[in-house]
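One protein chain omitted, others in place.
Up next is chain A:
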Amino acid sequence: MAVSFVQKRFMASALQRWAYNLSGFNKYGLWRDDILYEDDDVKEAIRRLPANIVDERNYRILRAVQLSGNKDILPKDQWTKLEDDKLYLTPIVKEVIKEREERQEWNKNY
């Protein structure tokens, strides 16, 4: 049981890493949360980020735009690794969505 659990975890992470590298945005040095579509929920979530995190995010996006304009990608040693890619925005977006749904629920009832 324990062995199969370890195996499963390993397979999942190996599959995840393969899919992550295949997706390609990591070659521009981007993180997963950098490429979220900026709807109102995400905009609100970005507003709630600490200033230094927003600066880092903007830097990565600018660098990616620059690279894309030059039809270039980063040297391979600077590609984002799955381990370094932290979900810094997703938990906040989830919270924002939950708050929005609470408001909508209220407006339906009253």
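List of remarks:
In the analysis below, a contact is a pair of C-beta atoms (placed from the backbone, for glycine too) under 8 Å apart; a residue touches a chain by one contact, two chains touch by 3 or more; residues count from 1.
The definition used in the following text is that contacts and distances are computed from a predicted model.
Hidden chain, UniProt protein name from the list "Ras-related protein Rab-30", "Cytochrome b-c1 complex subunit 2, mitochondrial", "DNA-directed RNA polymerase III subunit RPC3" or "PRELI/MSF1 domain-containing protein": "Cytochrome b-c1 complex subunit 2, mitochondrial". Touch with the chain that is not drawn comes from one residue among A:Arg17, A:Arg47 or A:Lys86, which is A:Arg47.
Remark: the omitted chain is touched by one listed residue; of A:Arg17, A:Lys43 or A:Arg103 this is A:Arg103.
Within the complete assembly, residues 47-48, 50, 98-99, 102-103, 105-106, 110 of chain A touch the chain that is not shown.
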